[in-house]
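After the structure tokens below, expect a handful of questions from me.
A single protein chain has been removed from this complex, and every other one stays in its place.
Chain naming follows the written order as A, B and C, and within any one chain the residues start at number 1.
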Amino acid sequence: MEATINVTVWNEFRHELNYEPAMKIYPQGIHRVIGDYLSKQRLNVTTATLDEPEHGLTDEVLNRTDVLVWWGHIAGDEVRDDIVEKIHDRILGGMGLIVLHSASQSKIFKKLMGTSCNIKWREANEKERIWILQPNHPITEGLGEYIELAEEEMYGEFFDVPAPDELIMVSWFQGGEIFRSGMTYTRGKGKIFVFRPGHETSPTYHNQEILKVISNSVHWAAPVKGTTVPVFGNVKPLEKL
Amino acid sequence: MEATINVTVWNEFRHELNYEPAMKIYPQGIHRVIGDYLSKQRLNVTTATLDEPEHGLTDEVLNRTDVLVWWGHIAGDEVRDDIVEKIHDRILGGMGLIVLHSASQSKIFKKLMGTSCNIKWREANEKERIWILQPNHPITEGLGEYIELAEEEMYGEFFDVPAPDELIMVSWFQGGEIFRSGMTYTRGKGKIFVFRPGHETSPTYHNQEILKVISNSVHWAAPVKGTTVPVFGNVKPLEKL
Amino acid sequence: MEATINVTVWNEFRHELNYEPAMKIYPQGIHRVIGDYLSKQRLNVTTATLDEPEHGLTDEVLNRTDVLVWWGHIAGDEVRDDIVEKIHDRILGGMGLIVLHSASQSKIFKKLMGTSCNIKWREANEKERIWILQPNHPITEGLGEYIELAEEEMYGEFFDVPAPDELIMVSWFQGGEIFRSGMTYTRGKGKIFVFRPGHETSPTYHNQEILKVISNSVHWAAPVKGTTVPVFGNVKPLEKL
Partner (left out) sequence: MEATINVTVWNEFRHELNYEPAMKIYPQGIHRVIGDYLSKQRLNVTTATLDEPEHGLTDEVLNRTDVLVWWGHIAGDEVRDDIVEKIHDRILGGMGLIVLHSASQSKIFKKLMGTSCNIKWREANEKERIWILQPNHPITEGLGEYIELAEEEMYGEFFDVPAPDELIMVSWFQGGEIFRSGMTYTRGKGKIFVFRPGHETSPTYHNQEILKVISNSVHWAAPVKGTTVPVFGNVKPLEKL
């Protein structure tokens, strides 16, 4: 009964081509690991990367995408502004967006938030525990009380974003910080999930619980078919004045 | 793939037995009209009423209920406190609750909100327009910009409830008031939807859009299977101190 | 004990110079009427308009402004992008912003929201009632249950903005629509209040209750002195790893 969801997994795909520690963990790119998992979860998956023409995000690809998964880091400035505009329009119109790790500093996410999206951070391969604060949420389906990652980059508060619609996860880090690691937002008709973990030199996207969260979030963020089409602009009165 | 949802439609069922205007519109009771519709929406429906033993809400019924739909009005005080406690426990454990019209002054809803739940009101068969503020929400699937009801009781703000998780609908009334008519709350693991319309002498529950909202909300409020079971009480450290 | 708050009232100031109906109601400009009132409320007021050099918003003016009040309409596109950037930076750093009427379609507000900020509207001089939903809020201090305006432009939902931090007011319009008319947001350290009424050909800013709300909101939005200065970027661990 449920229609197939079209997911596009976008990856900057630079670290995995030229930075040894990332190459070892994700030899074919982060997008391939995530995409392969999602393909097994009743999802119709496309991948796209920065250095493809139009970053792999042609009108044809964007228009059929129900949910866009985004990973980016050092080359965020190279993403074309006109394509960011198109993505933004699609999200306001109902396309879902899953913002992974350092994509929380991407152009598209900053444009959606209206803030700096600044964080503090540390690369020390420290332990992270992602605690679940919404035990009744579709995004946390199938999880225990927390997800433990043995070695991750630390992200710390203050994370300069608006208060989320829902705070679903908060991370504990060995070095003394905490971070709001799973948050939902709505912008226009688009649903957004921000999910913190996923450093390029940690094997995080091989973790089955992390992959489960991403899959859950894609199902959650898919546009509701047949919802209201808002009318904007000059209108006549409903009632006689 | 989706499991069947067990819905129990509870109705006070007094007006329809002894108050002519209600008898004419709902000769077999509000619960039957709502229950019949939900039965056609892939839902497994039970009905229960105040004057049945244990108000029709035996442990057996409550324990298998995924979502409880509640309509009550003048006899709210007759609902047994011990049964209210059981319902409350079930909601915190994950059972959904749909609060219809005057059930917003019921014992169970007040207990969940922690406030007086007071409103202002007027019976003048005036026009109501229920505007949709969340065009991307599963509860508003299939609707237009607003639902119009030709004749309804007015409910007006200030409605003394906590700020909702989501404000989904606001009503306009001919006589000059507005009301937050569709709101969601979470209490424990339970999802709650409060839906304003449904006066006993208006044919509101024969309106297909109103019924659609109720059905949508039941699907939305059904407990997510397999979510986190929180651990409470005294615990050992995760980390060595 | 309370420090003086520096308010800058910014106005596009075009209608009042060349459109007769606006000239009659606000012969010296909307900014003068609002500014004169605020000057009497323990506030230190500056005014600024679009056609002044740098729109009257030099670095010197912006840097000393605690709260910026903004009215704009037809010439919103003429506001320089570099000045919008400066305003944005100041808001994230703690400056308050009061967004009046059609300023809800201004560059700065769209940038802060990340959405289209689209609305529906109608110029029919119809009655508006602004209902108070937060009777305990500093912004509604001194008001009754609602504010009535005999003749205003209609704004209708869906208003394409993120869910607010607080929904304080909802308007009822004679012609059948409703609108979220008083909302607060936080972006970075900046507090924002969006206040719907104020059409250029309605005498709204001569209404004492409307002026009271603006004054209340300025006091509310003023930056809290001495709050946390967040640290961003690469940091050392607090704990020994």
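The criterion applied here is as follows: contacts are C-beta pairs under 8 Å (C-beta built on N, C-alpha and C of every residue); 3 or more make two chains touch, one makes a residue touch a chain.
Please read these numbers as outputs of a predicted model, since none were measured by experiment.
Across the entire complex, the residue among C:K107, C:R129 or C:R180 in touch with the chain not shown is C:R129. When the omitted chain is restored, the residue from C:T49, C:Q174 or C:T201 that touches it is C:Q174.
In the complete assembly, the contact with the undisplayed chain comes from B:A163, out of B:I74, B:A150 or B:A163. Residues of subunit B in contact with the chain left out of this view: 92, 111-116, 118-122, 124, 126, 154, 156-158, 160, 162-163, 165, 174-177, 185-188, 228, 230-239, 241. Subunit C meets the missing chain through residues 1-2, 94, 127, 129, 132, 134-138, 140-145, 165-166, 174, 186, 188-191, 223-231, 238-239. Counting the whole complex, the residues of subunit A in touch with the unshown chain are 129, 131-133, 135, 145, 156-158, 163, 166-167, 170-173, 176-178, 180.
One rule holds in what follows: only the chains that are shown with their structure count from here on.
The two sequence copies subunit A and subunit C touch through a face in which the numbers common to both exceed half of the numbers used overall.
Chain centres here are Cα averages; for subunit B and subunit C they lie 37 Å apart. Across the assembly, subunit A contributes residues 165, 174, 186, 188, 228, 230-231, 238-239 that each touch 2 or more other chains.
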